[in-house]
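All protein chains but one are shown in place.
Chains here go by letter, A and B, matching the order in which they are written, and residues are numbered from 1 within each.
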Amino acid sequence: MIPLEHWLYLSGMVFTLGLCGVLMRRNVILVLMSIEIMLNAANLALVAFNKYLPPDPATGATAPDGQVFVFFTIAVAAAEVAVALAIAMALFRRLDTVNVDDVANLRW
Amino acid sequence: MGDALFYVFGALMVLFTFLTIRARNPVYSAIFMILSFASTAALFVMLDAFLLAAVEVLVYAGAIMVLFLFVIMLINLRAAEHDGLRVSPLVVLVALTFLLLLGRGIADLGPVPAGANELVGTPQLVAKTLFTRYVVPFEAVSILLLSAILGTVVLARRSGEA
Partner (left out) sequence: MNQDLIFYVASNLVKIIIFTHIALILAALMSLAERRVSAVMQSRLGPNRVGFGGILQPIADALKFIFKEDVVPGHVEKVLFVLAPAIALIPALLTLAVIPFGPPLEVLGREVPLVIADLDIGVLFVFAIASLGVYGIVFAGWASNSRYPMLGGVRASAQMISYELSLGLSVVGVFMVTGSLRMLDVVALQDDMWFCFTQPVGFLVFVICAFAETNRLPFDMPEAETELVAGYHTEYSSMKFAMFFMGEYTAMFVFSGLIATLFLGGWDIPFMSAETFAALGNWGALLGFASFMAKCCAFLFFYIWVRWTIPRFRFDQLMSLGWKVLLPLAIANVLATGLFNLPS
(Lines give C-alpha, C1' and ligand atoms only; values in the text may rest on other atoms or scores of the structure.)
Protein backbone atom coordinates (compact mmCIF):
# COMPACT_ATOMS: atom_id res chain seq x y z
CA MET A 1 0.00 0.00 0.00
CA ILE A 2 1.29 3.44 -0.88
CA PRO A 3 1.69 5.61 2.22
CA LEU A 4 -0.24 8.87 2.25
CA GLU A 5 2.97 10.92 2.23
CA HIS A 6 3.91 9.66 -1.21
CA TRP A 7 0.63 10.86 -2.64
CA LEU A 8 1.20 14.23 -1.02
CA TYR A 9 4.77 14.49 -2.30
CA LEU A 10 3.50 13.77 -5.81
CA SER A 11 0.75 16.34 -5.45
CA GLY A 12 3.25 18.87 -4.06
CA MET A 13 5.65 18.33 -6.93
CA VAL A 14 2.96 18.83 -9.54
CA PHE A 15 1.67 21.89 -7.68
CA THR A 16 5.16 23.42 -7.66
CA LEU A 17 5.49 22.77 -11.38
CA GLY A 18 2.22 24.62 -11.89
CA LEU A 19 3.54 27.48 -9.76
CA CYS A 20 6.67 27.63 -11.90
CA GLY A 21 4.46 27.74 -14.96
CA VAL A 22 2.54 30.72 -13.63
CA LEU A 23 5.75 32.55 -12.74
CA MET A 24 7.73 31.70 -15.85
CA ARG A 25 5.31 31.74 -18.79
CA ARG A 26 4.29 35.07 -20.27
CA ASN A 27 1.52 33.73 -22.48
CA VAL A 28 -1.82 34.24 -20.77
CA ILE A 29 -3.17 30.90 -22.05
CA LEU A 30 -0.19 29.06 -20.61
CA VAL A 31 -0.60 30.90 -17.32
CA LEU A 32 -4.19 29.68 -17.22
CA MET A 33 -3.12 26.12 -17.96
CA SER A 34 -0.60 26.31 -15.12
CA ILE A 35 -3.37 27.40 -12.75
CA GLU A 36 -5.36 24.35 -13.86
CA ILE A 37 -2.34 22.18 -13.10
CA MET A 38 -2.24 23.57 -9.56
CA LEU A 39 -5.95 22.92 -9.07
CA ASN A 40 -5.47 19.41 -10.37
CA ALA A 41 -2.63 18.76 -7.95
CA ALA A 42 -4.88 19.89 -5.12
CA ASN A 43 -7.58 17.50 -6.39
CA LEU A 44 -5.16 14.61 -6.20
CA ALA A 45 -4.27 15.49 -2.61
CA LEU A 46 -7.95 15.73 -1.66
CA VAL A 47 -8.78 12.31 -3.08
CA ALA A 48 -5.73 10.79 -1.41
CA PHE A 49 -6.63 12.34 1.97
CA ASN A 50 -10.15 10.99 1.57
CA LYS A 51 -8.84 7.47 1.10
CA TYR A 52 -6.95 7.68 4.41
CA LEU A 53 -9.70 9.46 6.33
CA PRO A 54 -10.70 7.46 9.43
CA PRO A 55 -14.21 5.99 9.17
CA ASP A 56 -17.14 7.78 10.72
CA PRO A 57 -17.75 6.11 14.11
CA ALA A 58 -21.54 6.45 13.72
CA THR A 59 -21.80 4.57 10.44
CA GLY A 60 -18.51 2.69 10.37
CA ALA A 61 -17.91 3.77 6.77
CA THR A 62 -15.68 6.47 5.32
CA ALA A 63 -17.68 9.25 3.75
CA PRO A 64 -16.52 10.41 0.29
CA ASP A 65 -16.20 14.02 1.44
CA GLY A 66 -12.89 14.60 -0.31
CA GLN A 67 -14.26 13.29 -3.57
CA VAL A 68 -17.22 15.65 -3.29
CA PHE A 69 -14.79 18.55 -2.74
CA VAL A 70 -13.02 17.57 -5.94
CA PHE A 71 -16.37 17.73 -7.69
CA PHE A 72 -16.71 21.33 -6.59
CA THR A 73 -13.13 22.11 -7.61
CA ILE A 74 -13.76 20.75 -11.09
CA ALA A 75 -16.95 22.80 -11.42
CA VAL A 76 -15.18 25.95 -10.26
CA ALA A 77 -12.24 25.23 -12.58
CA ALA A 78 -14.59 24.84 -15.54
CA ALA A 79 -16.33 28.15 -14.75
CA GLU A 80 -12.99 29.87 -14.24
CA VAL A 81 -11.58 28.63 -17.54
CA ALA A 82 -14.66 29.75 -19.46
CA VAL A 83 -14.48 33.28 -18.06
CA ALA A 84 -10.71 33.55 -18.26
CA LEU A 85 -10.58 32.38 -21.85
CA ALA A 86 -13.28 34.90 -22.74
CA ILE A 87 -11.07 37.57 -21.16
CA ALA A 88 -8.09 36.30 -23.14
CA MET A 89 -10.13 36.50 -26.33
CA ALA A 90 -11.26 40.05 -25.54
CA LEU A 91 -7.66 40.96 -24.77
CA PHE A 92 -6.47 39.57 -28.06
CA ARG A 93 -9.18 41.38 -29.98
CA ARG A 94 -8.44 44.74 -28.40
CA LEU A 95 -4.69 44.74 -27.96
CA ASP A 96 -3.64 42.00 -30.39
CA THR A 97 -1.51 40.31 -27.74
CA VAL A 98 -1.75 37.46 -25.26
CA ASN A 99 1.42 38.36 -23.43
CA VAL A 100 0.72 39.26 -19.82
CA ASP A 101 3.57 41.80 -19.72
CA ASP A 102 1.91 43.86 -22.44
CA VAL A 103 -1.20 44.44 -20.39
CA ALA A 104 0.40 45.59 -17.16
CA ASN A 105 -1.32 48.98 -17.09
CA LEU A 106 -4.88 47.61 -16.56
CA ARG A 107 -6.43 50.22 -18.86
CA TRP A 108 -6.50 51.16 -22.49
CA MET B 1 1.81 -4.61 -8.86
CA GLY B 2 -0.60 -1.92 -7.69
CA ASP B 3 2.18 -0.04 -5.92
CA ALA B 4 4.39 -0.07 -8.99
CA LEU B 5 1.55 1.46 -11.00
CA PHE B 6 1.48 4.40 -8.59
CA TYR B 7 5.10 5.20 -9.30
CA VAL B 8 4.61 4.73 -13.04
CA PHE B 9 1.62 7.03 -13.30
CA GLY B 10 3.03 9.46 -10.73
CA ALA B 11 6.22 9.77 -12.77
CA LEU B 12 4.16 10.19 -15.95
CA MET B 13 2.08 12.90 -14.33
CA VAL B 14 5.14 14.86 -13.22
CA LEU B 15 6.81 14.36 -16.60
CA PHE B 16 3.80 15.51 -18.62
CA THR B 17 3.23 18.47 -16.33
CA PHE B 18 6.85 19.48 -16.74
CA LEU B 19 6.56 19.19 -20.52
CA THR B 20 3.35 21.26 -20.40
CA ILE B 21 4.98 24.27 -18.81
CA ARG B 22 8.11 23.85 -20.89
CA ALA B 23 6.75 23.31 -24.43
CA ARG B 24 7.32 26.30 -26.68
CA ASN B 25 4.24 25.71 -28.76
CA PRO B 26 0.91 26.17 -26.90
CA VAL B 27 -0.72 23.31 -28.84
CA TYR B 28 1.93 20.90 -27.58
CA SER B 29 1.44 22.29 -24.09
CA ALA B 30 -2.24 21.43 -24.40
CA ILE B 31 -1.44 17.90 -25.60
CA PHE B 32 0.92 17.23 -22.70
CA MET B 33 -1.66 18.63 -20.32
CA ILE B 34 -4.29 16.22 -21.67
CA LEU B 35 -1.84 13.38 -21.03
CA SER B 36 -1.17 14.73 -17.54
CA PHE B 37 -4.91 14.70 -16.83
CA ALA B 38 -5.12 11.15 -18.16
CA SER B 39 -2.42 10.07 -15.68
CA THR B 40 -4.33 11.84 -12.91
CA ALA B 41 -7.43 9.88 -13.87
CA ALA B 42 -5.42 6.66 -13.64
CA LEU B 43 -4.24 7.70 -10.16
CA PHE B 44 -7.86 8.39 -9.19
CA VAL B 45 -8.75 4.85 -10.24
CA MET B 46 -5.96 3.58 -7.97
CA LEU B 47 -7.59 5.52 -5.13
CA ASP B 48 -10.92 3.83 -6.00
CA ALA B 49 -12.45 7.15 -7.04
CA PHE B 50 -14.00 5.70 -10.20
CA LEU B 51 -16.62 8.37 -10.74
CA LEU B 52 -14.04 11.12 -10.36
CA ALA B 53 -11.70 9.41 -12.81
CA ALA B 54 -14.44 9.48 -15.45
CA VAL B 55 -15.36 13.07 -14.59
CA GLU B 56 -11.70 14.08 -14.75
CA VAL B 57 -11.38 12.77 -18.30
CA LEU B 58 -14.82 14.04 -19.31
CA VAL B 59 -14.53 17.56 -17.93
CA TYR B 60 -10.81 18.32 -17.91
CA ALA B 61 -9.48 16.34 -20.85
CA GLY B 62 -12.69 16.33 -22.85
CA ALA B 63 -14.17 19.78 -22.35
CA ILE B 64 -11.75 22.24 -20.73
CA MET B 65 -8.81 21.29 -22.95
CA VAL B 66 -10.98 21.40 -26.08
CA LEU B 67 -11.90 24.92 -25.02
CA PHE B 68 -8.21 25.79 -24.61
CA LEU B 69 -7.36 24.35 -28.02
CA PHE B 70 -10.32 26.16 -29.54
CA VAL B 71 -9.03 29.50 -28.27
CA ILE B 72 -5.42 28.71 -29.21
CA MET B 73 -6.51 27.87 -32.76
CA LEU B 74 -8.94 30.76 -33.00
CA ILE B 75 -6.38 33.43 -32.14
CA ASN B 76 -3.75 31.41 -34.00
CA LEU B 77 -0.96 31.49 -31.47
CA ARG B 78 1.60 30.32 -33.98
CA ALA B 79 2.72 33.93 -34.33
CA ALA B 80 3.26 34.41 -30.63
CA GLU B 81 4.47 30.92 -29.86
CA HIS B 82 8.13 31.59 -29.26
CA ASP B 83 7.83 33.23 -25.91
CA GLY B 84 9.41 30.33 -24.07
CA LEU B 85 10.25 30.26 -20.41
CA ARG B 86 11.42 33.32 -18.57
CA VAL B 87 13.73 31.78 -16.00
CA SER B 88 14.98 34.27 -13.48
CA PRO B 89 16.92 33.40 -10.31
CA LEU B 90 14.13 34.88 -8.22
CA VAL B 91 11.52 32.53 -9.71
CA VAL B 92 13.75 29.51 -9.14
CA LEU B 93 14.31 30.63 -5.57
CA VAL B 94 10.59 31.07 -4.95
CA ALA B 95 9.78 27.65 -6.44
CA LEU B 96 12.52 25.89 -4.49
CA THR B 97 11.52 27.55 -1.23
CA PHE B 98 7.92 26.59 -1.83
CA LEU B 99 8.85 22.98 -2.58
CA LEU B 100 11.03 22.84 0.53
CA LEU B 101 8.29 24.23 2.78
CA LEU B 102 5.76 21.85 1.28
CA GLY B 103 8.07 18.88 1.82
CA ARG B 104 8.71 20.00 5.38
CA GLY B 105 4.98 20.29 5.98
CA ILE B 106 4.30 16.81 4.65
CA ALA B 107 7.16 15.36 6.68
CA ASP B 108 5.71 16.96 9.83
CA LEU B 109 2.27 15.59 9.13
CA GLY B 110 2.14 13.76 12.42
CA PRO B 111 0.58 10.32 12.84
CA VAL B 112 -0.76 9.15 9.50
CA PRO B 113 -2.94 6.06 9.15
CA ALA B 114 -0.78 3.43 7.52
CA GLY B 115 -3.32 1.65 5.40
CA ALA B 116 -6.09 2.97 3.22
CA ASN B 117 -9.75 2.55 4.07
CA GLU B 118 -12.41 0.71 2.15
CA LEU B 119 -13.85 3.62 0.23
CA VAL B 120 -15.05 3.02 -3.30
CA GLY B 121 -16.23 6.15 -5.05
CA THR B 122 -19.20 4.67 -6.89
CA PRO B 123 -21.65 7.13 -8.46
CA GLN B 124 -24.30 6.15 -5.91
CA LEU B 125 -22.10 6.80 -2.86
CA VAL B 126 -20.70 10.13 -4.10
CA ALA B 127 -24.11 11.33 -5.26
CA LYS B 128 -25.67 10.48 -1.90
CA THR B 129 -23.12 12.60 -0.05
CA LEU B 130 -23.34 15.35 -2.66
CA PHE B 131 -27.10 15.67 -2.44
CA THR B 132 -27.45 15.34 1.33
CA ARG B 133 -24.63 16.89 3.32
CA TYR B 134 -23.38 19.15 0.53
CA VAL B 135 -26.64 20.17 -1.09
CA VAL B 136 -26.23 23.87 -0.21
CA PRO B 137 -22.71 24.18 -1.68
CA PHE B 138 -24.03 22.24 -4.67
CA GLU B 139 -26.70 24.86 -5.28
CA ALA B 140 -24.12 27.59 -4.75
CA VAL B 141 -21.97 26.01 -7.47
CA SER B 142 -24.94 26.04 -9.81
CA ILE B 143 -25.30 29.78 -9.25
CA LEU B 144 -21.55 30.20 -9.82
CA LEU B 145 -21.80 28.34 -13.11
CA LEU B 146 -24.76 30.44 -14.17
CA SER B 147 -22.92 33.67 -13.43
CA ALA B 148 -19.87 32.31 -15.27
CA ILE B 149 -22.05 31.67 -18.32
CA LEU B 150 -23.44 35.20 -18.16
CA GLY B 151 -19.99 36.69 -17.68
CA THR B 152 -18.57 34.73 -20.60
CA VAL B 153 -21.39 35.79 -22.90
CA VAL B 154 -20.92 39.44 -21.96
CA LEU B 155 -17.14 39.28 -22.38
CA ALA B 156 -17.23 37.38 -25.65
CA ARG B 157 -19.66 39.78 -27.27
CA ARG B 158 -17.86 42.07 -29.67
CA SER B 159 -18.05 45.70 -28.68
CA GLY B 160 -20.55 47.47 -30.90
CA GLU B 161 -23.04 44.64 -30.91
CA ALA B 162 -26.05 45.54 -28.84
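Everything below uses one rule, namely that contacts are C-beta pairs under 8 Å (C-beta built on N, C-alpha and C of every residue); 3 or more make two chains touch, one makes a residue touch a chain.
The structure presented is a predicted model; accordingly, all values stated were derived computationally and were not measured.
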Where the missing chain makes contact, among the chains that are shown: B
Residue, one of B:27, B:94 or B:144, that touches the chain absent here: B:27
Candidates B:5, B:19 or B:54 - the one touching the absent chain: B:54
Contact with the hidden chain (one of B:11, B:73, B:109 or B:140): B:73
Positions on chain B where the hidden chain makes contact: 27, 31, 34, 50-51, 54-55, 57-58, 61-63, 66-67, 69-70, 73-74, 122-124
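By our rule, only the chains that are shown with their structure count from here on.
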Separation of mean Cα positions, chain B and chain A [Å, integer]: 5
Complex contacts: residues of chain A adjacent to chain B: 1-10, 12-21, 23-27, 29-30, 32-34, 36-37, 40, 43-44, 47-48, 50-55, 61-65, 67-68, 70-72, 74-83, 85-90, 92-93, 97-99
Chain A partner contacts - residues on chain B that touch it in the complex: 3, 6, 10, 13-14, 17-18, 20-21, 26, 29-30, 33, 36-37, 40, 43-44, 47-49, 51-52, 55-56, 59-60, 63-64, 67-68, 71-72, 74-75, 77, 80, 83, 85-87, 91, 94-95, 98-99, 102-103, 106-107, 109, 112-119, 121, 125-126, 129-130, 133-134, 137-138, 141, 144-145, 147-149, 151-152, 155-156, 158
